[in-house]
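Take a look at the following structure, please.
The complex is shown incomplete by one protein chain, all other protein chains being positioned as in the whole.
Up next is chain A:
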């Protein structure tokens, strides 16, 4: 029996360094190649030695697919392709291909230039790695080779995020990457057709959350920002340069306009302009409303939001600053945080998920004293707010996707084990399908049961369809290709003659009637016994049961002794022998 195997090298019962191996129909596919934000050592990258202990990545993998540009999904890409060594095809959507190298370069700069790490990938490696990338369009069916085909679906989440459908023969797997089932201010909702994959591999970041309506959260967010500004505080919003940042910018921009607010909004350096430009050029990937109106008013041209300079952080008076990165683990957002943490008038709003080990994660868990580099500690006095704006599907959304795709099995990744456990139970209960949640390095094996495609002769098919009855004995000669043809044609093609095996049986019967009467009595009798069979009384003095012929003749000696001749072919052996036994017992007297 064919099997599909799924092994997470990262993101198994964890969030971060997404990397999932799938073996399907003899093909090996790697899904995502991310890094872990919570670690600075080897655990930062997926464990490629799982593969490399048996040989080179290029020999093992048929392709690598990146779902979107977040570093926990693509951060290990240059490491994998240039340092571990992989020369096969890498697939990602156009926006991902455009934005991914910028984030990688950013990541590299922070790690190498700021933290001084060596033995890390270089700018050139990022460039070389991107050369191996083949862009994917939505819904385009890409033939990786003769057997393996992949197709991308819209996933929401961030610009260019995609879910992928992987198919070999009649077996298939869908990998969701990160997705969002509710449209937001700049992106649409994820969508997939009823593709009935053998396995659906889904993220489960918010496996236990059912989030309230987006509108409420937005109102909450605006209220908090507004209050803080009113009392003269500074608001820090740590974000990643692309994605949530744009959504919140649109939100604040419209709010500032409506309320006629004057406090400055800044966006941390560098990426802003560029990032917004990407959104303008890839406007087809945003939501319908923005797409429809972009000619008149491009939503990504902001009036109130200006570029941030490091010196502004010490300016007096209220302000709102969007700064990168989003989990307060390094860079500008961390610097500003350190500056503002001591003042209780200030506020930090964490608009997304923070992985374990980051400062973002610590303060969200209520930690008020932070150990910084060296021995210094930092007292956190400012208000800490958490607003889930990250565009992940919540439990409801995940169930909705399952309903859309109708998978035969589920695999959960990219989530915390406890939460997964809960969702797993719910899925198994509601959909009665198997749900797995493998840990890193653990393999899930699912047996599939594909049907065998064969070619049938059109004549035979039409004949059978017209008949609406059970199929006779079509044959299929095994050549390289499988064909189904009618038995006559098959015998002809093979140069064989059909061999008819017929049996004729004499049954003696005592029946004081004329031959035709006897025949009619037999007919009536059989009719009553053999319901559901075709029984015909033919004018030439025979009764046909299906293809069995029954004739009656009187014996020469005794006109009351009738001799029945039953004749049937080998195909009707069962029925024939049944009939002869039945008739041997004579006819019931009650018949007329």
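Everything below uses one rule, namely that a contact is a pair of C-beta atoms (placed from the backbone, for glycine too) under 8 Å apart; a residue touches a chain by one contact, two chains touch by 3 or more; residues count from 1.
Methods note: contacts and distances are computed from a predicted model.
UniProt records the chain missing from this view under the protein name "Integrator complex subunit 9", selected from "Protein ECERIFERUM 7", "Integrator complex subunit 9", "Interleukin" or "DELLA protein". Screening A:137, A:445, A:536 or A:553 for touch with the missing chain picks out A:137. In the complete assembly, the contact with the undisplayed chain comes from A:464, out of A:47, A:406, A:464 or A:515. Only one residue from A:31, A:64, A:80 or A:98 touches the chain missing from this view: A:98. The chain omitted from view is touched by exactly one of A:110, A:433 or A:582, namely A:582. For chain A, the residues in touch with the chain missing from this view are 94, 97-98, 135, 137-143, 151, 274, 277-278, 280-284, 294-295, 449-458, 461, 464-465, 470-479, 483-484, 487, 490-491, 494, 496-506, 529-533, 570-575, 577-578, 580-582, 585.
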